[in-house]
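Here it is, the structure, as structure tokens.
All protein chains but one are shown in place.
Each chain carries a letter (A and B) given by its place in the written order, and its residues are counted from 1.
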């Protein structure tokens, strides 16, 4: 984390400063901003080249917020945390403390695994002598190290309260975790057994352990000393052993604990002032620390780099029963002392961001914490997930009049921003979706919008997006994608593909438009496009009456081509009977019946022939008349009304049809009566 | 916090006035004082010129992409009083799809309506009028309506209200599509922002937002994401950006975002409407975000942590 600074971004473009030009910037897509040189149009702008015409390159600079998750290691952090995030939402705010603790630990272990991978990456970058990569991973480590540290402390303070509200034992765990040097030394020394005390690290390790309140490990190390059985060592061990500790579970009352402590302390201080341990200065130092000796601790403080490094240890020996609400005061007192000893004037103490966040956490100032962690260069990953976790666990405490509402608003807006930023980055959309899915109505609407903005390149991806839209009930998004696909296919002259996408869009008008196109094409050219698709539409045709007509007409066309005239005739009559024949197709349809009517052995019975005749007289003839009248009224209109049939031809056709009907009727009646007779 | 991803050399011979990415962010259209409109393929950070469209006889002020369900269509407007709609055919060939010649002065702004309404284009001109052009997609026939004298002296910018604003009267949870009522905002030299509503087959002035004391140069209707409220940003030569809010389209409240050091030329919203970009004569682009207390904060002046504390790293 860096100190607050305005982020100023400079772009070199001479055209921007030439003459009276300035700069303009606009959002162009997602979070991209296009910058370019600009000159306003005013009332006296004239249609003439500007003074700068042809002099400079005309450039557009595309800006985008920096995004750390393009790196594979951090990307897997996002992916892994995403599944934990969803598991958390599935608890629906009704989980137990243990469940929230488990979620918090899962998040932290994901961060720690990520830190390990980053360490490995640095090692390989070193091997490859790639300084840039090394610096990059070093930066990521410091970001995510801070995150883990703050997360851990938040977990202790907000998610894992002890029954007695005492915080010291957990703070010791936290500090041990983040300053593991003494513990590591101790582990190595314990393995050495009796030779441990010969090691240079022996006394520093012991002191480090005591400073972190790790009394039991310290005692184990002391036991390894060859002189462990001497009175001084035994006395030291005795003091440490009898030190009272405040039970986290509140088994002893605080008054009782205080009197026990006071008794033990007085006794120990008496022993030290009696110089009993003076002969073993190392031991005496340890015991002085344990009694909270001011001078001794002051010396140690000067060795530290971080204000909070020895704070939990000091609390352990001086205010063992410290409760959460007392922590803020204690921390501030300690910080002033630390600053004074380190030679800082506490008023102008330059604290690093992490130092400040830790203080704010101890002060229970969540407003400040959230504000500060928003500034981390992790694209809001941490603030979003931590706020959401605290919110879900009912531990997000923000002062304000309308507290509950504020918390929901804050958490929702963080999820909204994080989700949108993932969704507008190609390829992370599937992870981003889940955040928008859990932040209310606004999130749903943004999800519906952003789903349609994913620049899919294959049909498979389009179908994946459609599947999600269907599950979420985003009907418009689904329809939009299908229509875009259909339009693209039409432009590519892939009519079958376009028709299938149109059917998927469930937009009757759209399907009708394409069916019309296919029918028109057929009546113009006699060529049926994409027959394999039409043949397999089946029950899906019912989306549009025009499509039903197309499919049925196609069936007729198939029978006809196979010279299967009886079913063909039957279908044709059915089509004529139905009310779905488009106006422009009437001539085509009736002309199709001529060969059937003119067949020597009748294919169409008398009843059906009458029906055809009736349609001819009641549908086509009035239609022609109507068009004729219109033509008289507006003589300038193109003559080929009814699309491609000129009016003279139409009349000829009608006469042909009448004749054919009459002939077939006579043939049919003769045969029918003969057969029946 | 922000980084330069690439620089596109447009190859235009004179200044450009507008650059827009298409629906998926894969094609960039630019227009220039040299009278041409160019289309670039900008996939994967490379730019390839795919079309150089010549048809205007004067500086081209603005370009707009249509929704891809209508195919690849691009509208441009120019000093030459013309609006041209360009269309991409099958083999990446661009042709003139429609030309509109019914303005008496320079056309300053073009904007396609939300796709749910169909293929509709609004144009604002220095002759003070606004044209609404509607295309019958099946036959490729255009119909035009005109709001005469929308702004005296001239109309500078046009912005449509997104169709997803839930109607206040209805259940807000179901995000009722308000497809019946079309609205647009215009900014003019009469110092006003006006809201227009389609009423039967006419366009009527629904509201007049007065708050600026000089020409209003740009107006941008925020993409409304699931909220039953409308938000409009306007930029003026009076050095103010005003944010207008309404929940019922009848009363609009105004908040002055900021008083800038110089005239403000343009405002634009990010895709999800959470950030507003403002540019002005001070040669700066500032980004603004509304916090949970409904205050507007400039986010690129606040803080950004890019170089983390490398010295705070420790062994794990």
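Definition applied: contacts are C-beta pairs under 8 Å (C-beta built on N, C-alpha and C of every residue); 3 or more make two chains touch, one makes a residue touch a chain.
Convention: contacts and distances are computed from a predicted model.
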| item | value |
| --- | --- |
| Chain excluded from display, named as in UniProt, from "Aspartate--tRNA ligase, cytoplasmic", "Nucleoporin Nup43", "Rad1/Rec1/Rad17" or "ER membrane protein complex subunit 10" | "Nucleoporin Nup43" |
| Full-complex contact with the absent chain, from A:497, A:513 or A:664 | A:497 |
| Touch criterion as defined above, residue of A:235, A:463 or A:610 at the omitted chain | A:463 |
| Full-complex contact with the absent chain, from B:92, B:136 or B:291 | B:92 |
| Sites on chain A contacted by the missing partner chain, in the whole complex | 70, 72-73, 75-76, 79-80, 82-83, 86, 426-427, 430-431, 434, 457-461, 463-464, 467, 471, 491-497, 500, 503-504, 529-530, 532-533, 536-540, 542-543 |
| Absent-chain interface as seen on chain B, which is shown | 44, 90-92 |
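Please note the rule applied: only the chains that are shown with their structure count from here on.
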| item | value |
| --- | --- |
| Chain A and chain B: spacing of chain centres that average the CA atoms, whole Å | 27 |
| Interfacial residue positions of chain B with respect to chain A in the complex | 1-17, 19-21, 23-26, 28, 30, 32-34, 42, 58-59, 61, 67-71, 79-80, 88-90, 106, 108, 115-116, 126, 137-138, 153-154, 164, 172-173, 175, 177, 189, 217, 223, 225-227, 263, 265-266, 268-272, 274-275, 277, 279-285, 292, 300-310, 312-316 |
| Partner chain B, residues of chain A touching it in the complex | 1-2, 4-9, 11, 15-17, 21-41, 43, 45, 47, 49-50, 52-54, 57-66, 112, 115-116, 119, 135, 138-139, 141-143, 145-146, 178-181, 352-354, 375-377, 406, 409-410, 413, 416-417, 420, 424, 440-446, 449-450, 453-455, 476, 480, 483-484, 486-488, 491-493, 513, 516 |
